[in-house]
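Only a single protein chain was left out; the remaining protein chains are all shown in position.
Order of writing sets the chain letters: A, B and C. Residues in each chain are counted from 1.
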Amino acid sequence: MGAIKRIGILTGGGDCPGLNAVIRAVTRSAHGAGMEVVGIMEGFGGLVNGLWRLLDEKDVTGILPRGGTILGTSNRDNPFNYCVRYEGDQPIFEDCSEVALENLEKMGVEALVVVGGDGSLHIALGLSDRGARVVGVPKTIDNDVGGTDVTFGFDSAVITATEAIDKLHTTAESHHRVMVLEVMGRNSGWIALMAGMAGGGDVILIPEIPFTFVGIAASISERRERGKRFSIIVVAEGAVLPGGEPVSRVSAAGTTILGGVGEVVAREVEARASLETRVTVLGHLQRGGSPSPFDRNLATRFGVKAVELILDGKFGMMTSLRTPDIGHVPIAEAVAARKTVPPDGDLVSTARAVGTSFGD
Amino acid sequence: MGAIKRIGILTGGGDCPGLNAVIRAVTRSAHGAGMEVVGIMEGFGGLVNGLWRLLDEKDVTGILPRGGTILGTSNRDNPFNYCVRYEGDQPIFEDCSEVALENLEKMGVEALVVVGGDGSLHIALGLSDRGARVVGVPKTIDNDVGGTDVTFGFDSAVITATEAIDKLHTTAESHHRVMVLEVMGRNSGWIALMAGMAGGGDVILIPEIPFTFVGIAASISERRERGKRFSIIVVAEGAVLPGGEPVSRVSAAGTTILGGVGEVVAREVEARASLETRVTVLGHLQRGGSPSPFDRNLATRFGVKAVELILDGKFGMMTSLRTPDIGHVPIAEAVAARKTVPPDGDLVSTARAVGTSFGD
Amino acid sequence: MGAIKRIGILTGGGDCPGLNAVIRAVTRSAHGAGMEVVGIMEGFGGLVNGLWRLLDEKDVTGILPRGGTILGTSNRDNPFNYCVRYEGDQPIFEDCSEVALENLEKMGVEALVVVGGDGSLHIALGLSDRGARVVGVPKTIDNDVGGTDVTFGFDSAVITATEAIDKLHTTAESHHRVMVLEVMGRNSGWIALMAGMAGGGDVILIPEIPFTFVGIAASISERRERGKRFSIIVVAEGAVLPGGEPVSRVSAAGTTILGGVGEVVAREVEARASLETRVTVLGHLQRGGSPSPFDRNLATRFGVKAVELILDGKFGMMTSLRTPDIGHVPIAEAVAARKTVPPDGDLVSTARAVGTSFGD
Partner (left out) sequence: MGAIKRIGILTGGGDCPGLNAVIRAVTRSAHGAGMEVVGIMEGFGGLVNGLWRLLDEKDVTGILPRGGTILGTSNRDNPFNYCVRYEGDQPIFEDCSEVALENLEKMGVEALVVVGGDGSLHIALGLSDRGARVVGVPKTIDNDVGGTDVTFGFDSAVITATEAIDKLHTTAESHHRVMVLEVMGRNSGWIALMAGMAGGGDVILIPEIPFTFVGIAASISERRERGKRFSIIVVAEGAVLPGGEPVSRVSAAGTTILGGVGEVVAREVEARASLETRVTVLGHLQRGGSPSPFDRNLATRFGVKAVELILDGKFGMMTSLRTPDIGHVPIAEAVAARKTVPPDGDLVSTARAVGTSFGD
């Protein structure tokens, strides 16, 4: 094989601050190495459907500070389970990864950079197994991808969530209320923990440490005894009760409560602690906005590293931060295990030392 | 009557960026005029219960940029309907405004500054009618108090809501989605309108202009025809259907949908426009955080004016912004009518001219 | 004359948050009225040099929250004093407004929207006098244009300056220092006054109220006696000594000090008050960044109004905010007098009432 002349890049999964910084870095450093860059639109769906265009310098000028992705993305499009065939009225989704591979060839793409989270990296691995030359760049605001100290997007999400806690503090204090903030984190509590610590949250509920309503109420009572008549509760959407029971099934008075875990926690606390309680669900605000400088720089370093991996022929690899260095790990290794908060680790014990309760 | 030696100040109703700036301005300018200032804690509840302390310079140093209120506030405590008597198990709330008036005398407060919204100003008027010397300072993030161009708190709330729309734009564009943002405004659409215009919202739903689901769907379709595959919908919590029917009663498929108007709109749009839709409810984030410079200055001007009104013996009056001047109006006149968005006014027609739909 | 089919727009003078919002509003509402819009590049220089292109919807999509101007601008290009002829080595600048007028005709532009400050509006008036159909939109971060309550850009500049004061407070307090912040305002003190009040500046120096170094030192001493060992001084670049003497000519010890007024004030204060003093010059940061929601909305309203003025044949007019309405005034009237801070007005007396010194 001769020198690679054209590479492709796609962004998959939920949008995340820093995606554009990766696209810019990949494009510029590939151009600097004499390669062309094909932007594949709308994630893996666009790969199957053949949506693409050549990226030039003008496309990536000015995108560094912008959230989102100029390539578009899609959450659910998996080439291994995508093409539709009908049996009667019933749609059957089938593997059409062959089409994806053919399209890469049609585009003249000799190596592909896949920027994505757990799901996208699994697909990248599948394409790699079928012969595609793929390099991965990890992306998740949840920080639950293994094989790297951290991914871009996480710092920005923590900043957004911390600003929200800062804002809720004024209402909580002025009204002697309990304010509940629900943040992202279905499987891991990183955002809740880091934003909760940074915002001075009084109770932090995360999937890794099951909580009880009795535990929360005890913390709030204990605060009240010390003269603090308000509390801030930060809860990850995936917080669970002992035994891993999901919160949304539980009810205050025997009936089922609709709404997310934040709503449930708020109603229980109100009932048990006789304090007015309000809930805020941050939702997609955590994905939006201009990436933080940390995320812009990490994304830029990952992008440049991805091109280096291609030039070095290190396919099937994912870029990785091993502070202070950028390195690489096999994609297979990175996706093998989600990264979760160690319940007995230094971060949790630090939070406890400054007075935070985990409701346990 | 001789010169006034001691005045009181209380903050009532929901917290709002700028309250501390008023407290600082009242305290400093009263001190400058040789008067003492009593801070009454926790709104009208504290007035009845006799919670107060003298404010000195140290109390108000450094509070200008801080949200909330150092005096605390309460939402529902109305002296005219506050003291509890039981008939059997049944609590009966009775007028104890007499206690409030007695407490003012005990504190030596010769004139009272009430900082509050519609509800608090009504109470202030009641106390005034019973002989108290009261001056009002209007406060509402909703901007629905009459008699003044605008109140402090509103600009800060619009900034928070606009930043949220800016953040949602990146997700909307990257995913070709409809993003719904529910903002405050039970009776008026000011926040939705001004933040919606500032954020480039595609559809804005406000109480003053009833909308239909057909109207929203038409706007989204029309955008799609022009190649725009995402939309931002900003909806005030008090948005209504034709005939003033509240939105939360309506259901997508014959069943009742729980959740606020944002949730209902999102589900209907998803069903009608076949576009993925996500909803964010801003909630109390709109009340929090450091006040904007505009709000800090307006609050400071109101505070200084309130002390002037006392010195001039103009009781029963409320401070008022008549750009560029600060003046005063009778409290009775200000609370007589809520200020709502004129549906045929210049603001709405401007929004329409740049392509915004009101779903009508 | 029949209906106007094509209008032009140019942005002149220093850049300012909100220019893009005007361009978007003019383009969209003109399109809505069936007219084409020509964007003239790089201000009046581009008008003489014939730099222009048709603006379509895609050009103005997504520009609402962006600072700067997509059309470019120029500070000094005046068609009445622009074309160069040489006498020997000496360049002579001559009137070539004729070329500007001819270019408008070549472009097919039947009416021109000029967005600019004092200088640009004077040029607009000159072109109007020579027969061009011109409508003005006032723009200045300094807020010194007459005929309107306020212009867009000012609120954003005040926010940037206030954030700077908020930041300087932490260093001032921690170190018992005097921190000097120099802000824009060559002829008027609006930014210094409004940001100074909002940030709790202890001393505010503006062109409208001459100050003395003795006056500043007295304020700082008086603060120290009250136990406050730090001070924040906010100074407009055009602040003057009694008799209107510019500050930069004055020296601490008989020698000339280079640098702006902030530097001079800092050195004098350090010498007289024996307090460590640091100076920060905000400079162009005040022009940059995303416009505030207030500025985006005012700019949008001005843009829509400008098109209305064209449709109504009201040429030679400038858009104007008369809170809460948008109206218009003759450009000639607006540029006749700069708007300055009334030294005995309500704003200055309010600032004094909360303890601010003007160094006088």
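The rule is simple: contacts are C-beta pairs under 8 Å (C-beta built on N, C-alpha and C of every residue); 3 or more make two chains touch, one makes a residue touch a chain.
As the structure is a prediction and not an experimental result, all values here were calculated from the model.
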Which displayed chains the hidden chain touches across the whole complex: A, C
Options C:28, C:66, C:267 or C:339, residue touching the unrepresented chain: C:66
Residue touching the undisplayed chain, where the options are A:212, A:274 or A:350: A:350
Touch residues of subunit A, complete complex, unshown partner: 24-25, 28-29, 32, 57, 61-62, 64-65, 149, 155, 158-159, 162, 166, 169, 194-195, 197-200, 226, 228, 290, 292-294, 296-297, 300-301, 303-305, 307, 323-326, 346-347, 349-350, 353-355
On subunit C, residues whose C-beta touches the chain left out of the figure: 14-15, 17, 19, 42, 66-69, 72-75, 160, 163-164, 166-171, 173-176, 179, 258-259, 278-285, 287-289
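Rule of thumb we're sticking to: only the chains that are shown with their structure count from here on.
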Overall pattern in which the protein chains touch one another (line/ring/star/complete/other): line
Centroid comparison with subunit C (C-alpha atoms), farthest chain: A
Subunit B and subunit C: spacing of chain centres that average the CA atoms, whole Å: 31
Distance between the centres, which are taken as Cα means, of subunit B and subunit A, whole angstrom: 35
Cα-centroid distance, subunit A relative to subunit C, in whole angstrom: 42
For subunit C, residues that touch 2 or more chains besides their own: none
